[in-house]
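For reference, the structure I am asking about is given below.
Note that this is a trimmed complex: some chains were dropped, and none of the rest were shifted.
Labels A and B are assigned to the chains in the order they are written; within every chain, residues are numbered from 1.
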Amino acid sequence: MQRTIQLTINGKPRNFDAEIFSVASLVTMLDLEGKRLAIECNGEIVPRSQFEQTQLEDGDKLEIVGAVGGG
Amino acid sequence: MSDLLKIADKTYGSRLLVGTGKYQDFAQTRAAIDASGAEIITVAIRRTNIGQTAGEPSLLDFLPPEEFTYLPNTAGCYSADEAVRTLRLARELLDGHKLVKLEVLGDPNTLYPNMIETIAAAKVLVKDGFDVMVYCSDDPIIAKQLEEIGCCAVMPLASLIGSGMGILNPWNLQIIIANANIPVLVDAGVGTASDAAIAMELGCQGVLMNTAIAAARDPVLMARAMKKAVEAGRDAYLAGRMPKKLYSASPSSPSAGLISSV
């Protein structure tokens, strides 16, 4: 049977059924590929170059941000 | 012309910096910024709207980072920690971009800056290699401390964010400018063109604004007004104004050679 993990993304908990599960695949899953964004995992920046290698674990807190209009 | 604004070793022809918030839509944002002639534009860092339709246009499509110098800010942050994290995300987002606007607010009613937290954040960010343009109160001593910490520009408020009250304390600004070895820009509080001109006449190196343009009845026309006002104020500062005197007794026309009464 299949494992599930829970991630908190931008403040909202979401469940994923995950084998090998990287930040890169999350980005794909969330349909955010190609978008200009930055990701923080548990308060630490995840450099874009590390998306592939960085594995996510149950309970991880992620912030996925972009640039918006502001003064 | 050779009168350029220099911030962190980069020069700019325009001394007007503008925000990108509060506009009707991205098209208006772009039109206003073009009219303003601004080369440096501020952006906020916010959570990506997960699940938004992939195709939806973004600010960056209308304002390509190649065309403008982005100035990510920390608007909405109330602690040094949030501000630092936000700008580290911004740097990652913008491929290692170092020029940032630090702003740590003190309370949500006045949006007045919290200078204690701002100083704490500035120390971390400077050590971390950022070029920090810092939004601050008009306290001359704290402005000097921010320079000593290593900020690349201090940006005292003219009046409260979004208030449009103009320059409430030009005397403090004068002191800050007189003591500074880094650019002093007025940030926040400008409400109309003459406010921007006054800031430049005081000797500011530039002016940063958002609401004054975005909340005008005609933002694009106001953007053009602000462009001219900043240039006018700068020119007037460089031209050296006439002295003020209550009594002049010096007419503009010659006193001699008047016709005599019949």
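One rule holds in what follows: a residue touches a chain if its C-beta (ideal position, glycine included) is under 8 Å from a C-beta of that chain, and two chains touch if they have at least 3 such contacts.
It should be emphasised that the depicted structure is a prediction, and the values quoted were computed from it without experimental measurement.
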I see a single representative of every chain type. Please write out the full complex as a formula like label plus count. A x4, B x4
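We adopt the following convention: only the chains that are shown with their structure count from here on.
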Between chain A and chain B, centroid-to-centroid distance (C-alpha), Å: 34
Going by the contact rule at the top, pick out the chain A residues touching chain B in the complex. 9-12, 30-32, 35-40, 43, 45, 47-48, 63-71
Residues of chain B defined as touching chain A within the complex: 18-23, 26, 29, 42-48, 50-51, 54, 58-60, 70, 72-73, 75, 85, 88-90, 92-94, 161, 209-211, 214
